[in-house]
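Data block below; observations after.
Missing here: one protein chain of the complex. Every other protein chain is in place.
Lettered A, B and C in written order, each chain numbered from 1.
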Amino acid sequence: MIATLLAQAPQLPFEAPVVDFHALAPQIVLVAFVAVILVVDVIKLEDAKRFIPGLTGLAMLASLVPVISLALHGADRSLFGGAFVVDNVSLVLQAMFLLAGYVVTLLSSNYLAEGDFWESEFYLMLLSSMLGMVVMCSARDLVTIFVALELLSIPAYLMASWEKRNLRSNEAGLKYYLMGVFASALMLYGMSLLFGITGSTLLTEIGASIAEAESSTPIVTLAIVLVVVGFGFKVSAVPFHTWAPDTYEGAPTPVTAFLAVASKAAGFVALVQLVFVGFLGRTDVVEPLMWALAAASMTVGNLIALRQTNVVRLLAYSGIAQAGFMLAPFAVSATNAADALTAVVSYLLIYAAMNLGAFAVVIAVSRKTQSGEISSMGGLFGYAPGLTVAMTICLASLAGIPPLGGWFAKFVVFRALTAADTPAGYVLAIVVALNSVIAFYYYGLVLKAMWFSPEPHGDSTPIKVPVSLVSALAITIAATVLFGVFPGLIGHFTGNLGGLLSFAGG
Amino acid sequence: MWLNQFLLLGALLFCIGVYGVLARRNGVMVLMSIELLLNAVNLNFIAFGAYHGTPVGQVFALFVIGVAAAEVGVGLAIVLLIYRNRSSIDLESVDLLKG
Amino acid sequence: MVAQNIFFAIIALAMVASAVRVVTSKNILHAALYLVVVLAGIAAQFIITGAEFTGVTQVLVYIGAVLVLFLFGIMLTRARIGREESVDGDRRWLAGVVALLLFAVMAYALVDAFDTEALDAQNALEPQSTQMVSDAIFHDYLIPFEAVSFLLLAALIGAIVVARKE
Partner (left out) sequence: MTPAVLFASETGAIAAESAGWFLKNAWVFPAIPFVSFLLILFFGKRMPKKGAEVGVAALSLVFVCALAAGAQWVSHVNSETGGHGAEPSADTTHEDDAPSAAAHATVKAEVEPGAEQAEQVHHVVHPVVTEWKSDWWTIGRIDFGIGTFVDGQAVMMLFVVGLISLLVHVFSTDYVAGDIRYTHYFAFLSLFTASMLLLVLANNLVMFITAWELVGVCSFALIGHWWEDQQNSNAALKAFLTNRVGDIGLLIGMIVLFFTAGRGESFNIIDINVAAASGAVSHTALLVASLCLIAAVMSKSGQFILHTWLPDAMAGPTPVSALIHAATMVVAGVFMVARLYPVFFSGLSIAGSPINALAAIGAITTMVGGSLAFVQRDIKKVLAYSTVSQLGYMIMALGVGAWTAAMFHLMTHAFFKACLFLGAGSVSHACNHSFDMKQDMGGLRKYMPRTHVTFLIGTLALSGFPLLSGFWSKDEILAGTGGFGLSEGANGNYHLMLVMGLMTGAMTAAYMTRCYWLTFLGEWRGADSPNAHHGTHGHDDEAVAVTVLAHHDDHAAEHDVAGAHDSHDAHDAHAGLPHESGPRITVPLMVLAALATVASVANIPAAFSFVPASWRLRFEHYIEPKSLYFPKLDHSEFSPVIAIISVVASSIGCALVVLYFRKVQAGDPKATELTNGPVSRGGLPKLAYGVLVNKFYLDWLYTDVIVATVKGPIARGANWFNKCVLDAIVIGAATVSKRIAGFTYAVLDQQVVDGVVNGSGIKAAETGGFLRRMQNGRVQGYAALMFGATAILAGVLVLAI
């Protein structure tokens, strides 16, 4: 019966897609490791369980292998009609995500083992989220971007509330989840409009289609605003930042590091692709919008950071301000596309290194002090000089003091803004300059506490820093210093990103 | 049939959903309002797909349905967690973290 | 096409009315049942526009799964079945203002863009065969498809960990 029905149905030929497995290899490696971890977890080999953090780290590093081989191979690869592209931008960012993921794994292993956590499932979440990020790097199509965003977000919502018996962690997860879903809804509405206007989900086609008209129609404007808002949430741009401080404070600190670095970077990756591939023809909408978000984020983030007493909250607000710095080049994304793109990607790489380093120190210190207050870091130099120096490097880099990476990052942003040679670019450059001065004050407060204040409880027993944390610190500090002392290194990675822009030519 | 009759219906549903997520303080009810938001978007996708005569609208809508199912599952899990620890799902009382 | 328009109007009215009840009803169970009406209405609209497969999926996933999930949620959080005064915040007027503002912007943009574009003029609402949809998914959207499957797995595991009693 069914067979006859099927036989009657018109037979349209299905062409199996040609899949370039080399291009997908990083993702496939991650999935394979997830499968291994699941099996290990299900079999419940108690002995094997303690290898799961190691396996997770290995997964990140193993995925780097195909990333490197793709980079060495050189040629850009485009799959599924341009929906999935492997080019320089995506490879650089994939490498950044995988390394950041590796560092987060290092940060998590002791933290989780010593607390009341479900361990192996946590690493599963981490890897799933990482998979979403790695997919996001190559996504050049609305459906893929949307799914990748959800794949990286949903595990993150859960990770934020992973400390189940802690009311603050619960609350962090709830807030992150609700705000995330609201932002997703707005973004989806914008995507539906983009699809409706152009009839396609491919960014290149959308870009070509919306660039045609002389000036923007309201519907295009609305669509762009809504999509940008969705990612504005992800990168915690003002006024969509409100979740960030609460979630950062409440979530387990390694998760906070993950959110502050990887998740935020993922938002930027999506923005880079949307803006530079899709919206470049609509300068009249994107530039003022990004200008406003960047200026507001820097200013509000910095001003509120001045009042913080909790170091994690301070880093959250500083992260908001940093997001403003990273958004700034978008405000000249069309007039100075190549510089702006380089600036954003360079800043992202450096930001990941220095911010992860700062969180690593916070985690190490709170192992002893059990507190996130700035005052609890008093006298740190006395009993943990190594950590103090590391934190000083990270904060100085965040503040943009030469010769550290953060200074170079600010420099490229500044350069992109001024080289655009537009009044808006110059004004924003001044806003950037003013804000970098304000930022010194609150970074200075933490430094002052560490170097100059006495130990609040008079307890100056040294901190035992586990090996994993030391490795995490070594990686991040080395990257922060190296990027600053030899900015040429980062130039190697970000110097030739033009491949992304060539799509916008159409 | 006009395209806009579907789109305006979608916009109306979306905004009713927005009202719901802002006005409700019961966690489960907020999750219900989120369903309104996502379904309004789906209506847009289907209408646009029909307008352009492409199956892509349906494809996108199917992805949204799939993701929305996962989202609501996760959301209920988190609300349940909150309820376990606080014996309440009143969102307005969840304000330990601020400042 | 008149018949379709009449159907549309009836269903749309029912949907809007139910949607309003979803966000205003004081009884959580009523709200859930009104939600069923809205979701069913959406499925009906899908079928009107020729998207049968999506319409059926809508019924299966939402009414079959998501609604059941909601009912579980209602039971597990031991909400009082019946009228409950405390389900609404005291900021409803602000919610109303924001929603109206958003609607004004959306409606203005939509009317401006698609003024009286007819849905059935160019493509005559040909039913898009399920096969076309599946071909698209497995040809152009293979990556997101795999990613969604992975997403469901991760959400499943994570939700179980978070929700289970210890």
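One rule holds for everything that comes next: contacts are C-beta pairs under 8 Å (C-beta built on N, C-alpha and C of every residue); 3 or more make two chains touch, one makes a residue touch a chain.
None of the values given here were measured: they were computed from a predicted structure.
Going by the stated contact criterion, tell me the shown chains that border the hidden chain.
A, B, C
Of A:245, A:267, A:281 or A:357, which residue touches the hidden chain?
Only one of A:245, A:267, A:281 or A:357 touches the chain omitted from view, namely A:245.
Tell me which residue among A:24, A:89 or A:183 touches the hidden chain in the full complex.
Result: among the candidates, A:183 touches the missing chain.
Which of B:32, B:46 or B:94 sits in contact with the chain that's absent?
Of all options in B:32, B:46 or B:94, contact with the hidden chain holds for B:94.
What residues on chain B make contact with the chain left out of this view?
Against the left-out chain, chain B lists 18, 21-22, 25, 91-92, 94-99.
To test your reading of the contact rule: which positions on chain C touch the chain that is missing from view?
Missing-chain contacts on chain C: residues 89-91, 93-95, 97-99, 101-102, 104-105, 108-109.
By the contact definition given up top, give the residues of chain A that touch the hidden chain.
Within chain A, the residues touching the omitted chain are 174-175, 178-179, 182-183, 186, 215-216, 218, 221-222, 225-226, 229, 233, 239-240, 242-243, 245-246, 284-285, 288-289, 292, 300, 303-304, 306-307, 338, 342, 396, 401-403, 407-408, 412, 414-415, 418-419, 433-434, 436-438, 440-441, 444, 448, 451-454, 486-489, 491-492, 495.
Everything that follows uses one rule, which is that only the chains that are shown with their structure count from here on.
So using the touch definition from the top, which pair is joined by more C-beta contacts, A-B or B-C?
B-C
Using the average of all C-alpha atoms in each chain as its centre, how far is it in Å between chain A and chain B?
Averaging C-alpha atoms per chain gives centres 25 Å apart.
Would you kindly tell me how far, in whole Å, the mean C-alpha position of chain C lies from that of chain B?
7
Two-or-more-chain contact residues of chain C, please, as numbers and ranges.
Within chain C, residues 106, 110, 114, 132, 135, 141, 144, 148, 151, 155, 158-159, 162 contact more than one other chain.
If I count partner chains per residue in chain A, which residues reach a count of at least 2?
If we look for residues of chain A contacting two or more partner chains, we find 143, 146-147, 150, 154, 158, 161, 164, 173, 189, 193, 196.
Under the stated contact criterion, what part of chain A meets chain C in this complex?
9, 12, 14-17, 19, 24, 31, 34, 79-81, 83-84, 118, 121, 124-125, 128-129, 131-132, 135, 139, 143-144, 146-148, 150-151, 154-155, 158-159, 161-162, 164, 173, 189, 193, 196-197, 217-219, 221-222
Given the complex with chain A, which residues does chain B contribute to the contact?
7, 14, 17, 21, 27, 30, 34, 37-38, 40-41, 44-45, 47-48, 51-52, 54, 56-57, 59-60, 63-64, 67, 70-71, 74-75, 77-79, 81-82, 85-86, 91, 94-99
If you look only at chain C, which of its residues touch chain A in the complex?
105-106, 108-110, 112-114, 129, 131-132, 135, 138-144, 147-148, 150-151, 153-155, 157-159, 161-162, 166
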